[in-house]
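Only one protein chain is missing; all other protein chains are in place.
For chain A:
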Amino acid sequence: MGWIGETVDSIKSIKIRQLLTQAITLGMIVTSALIIWKALMCVTGTESPVVVVLSGSMEPGFKRGDILFLHMTKEPIRAGEIVVFNVDGRDIPIVHRAIKVHERENTGHVDVLTKGDNNDVDDIGLYADGQFWLHRHHIMGRAVGFLPYVGWVTIIMSEKPIIKYILIGALGLLVITSKD
């Protein structure tokens, strides 16, 4: 009985107000990060304003682990632009350069063929069966800026999920045990 009394006392001694404040502060931090991300999506016009380069097909310009800033406008794709695209049925975005562009007269519809700078052949082998050209809806954005090495954090976290859990666990512990 004394043990139950002790437990109840210790639960009562957790200051509810402090706990709620901490929870709300955490919620504010997470939601403001979300707001910044969504605002970036609006400004750049693409669903993912920042992508990590995953393969070496654009070396030596972009190495694995670099991050690219994307931007998308209504302007049609032109040859030489570095585009990030998704092939139907695959969810990994590919970053390559447009080498051939054919724009239809009336509709403005564009056929694009891409190739990685470091590859010997163009990307027809990467497209879906029977697909020879990329169209506007496959393309997520054009690369306009670049930062080296910063993307390694994301690559490590997605290839070894353990590290992700350790990091989040450690962050959670820090938040809970901080005396502020």
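Methods note: contacts are C-beta pairs under 8 Å (C-beta built on N, C-alpha and C of every residue); 3 or more make two chains touch, one makes a residue touch a chain; residues count from 1.
Definition applied: contacts and distances are computed from a predicted model.
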item	value
Per UniProt, the name of the complex member that is left out, chosen from "Protein indeterminate-domain 1 isoform X2", "pyruvate dehydrogenase (acetyl-transferring)", "Signal peptidase complex subunit 3" or "Cell cycle checkpoint control protein RAD9A"	"Signal peptidase complex subunit 3"
Selected residue (touches chain absent from view) among A:56, A:148 or A:172	A:148
Contact residue for the chain not shown (choose from A:60, A:89, A:125 or A:161)	A:60
Those residues of chain A which, in the complete complex, touch the missing chain	60-62, 78-82, 97, 99-105, 111, 117, 122, 143-148
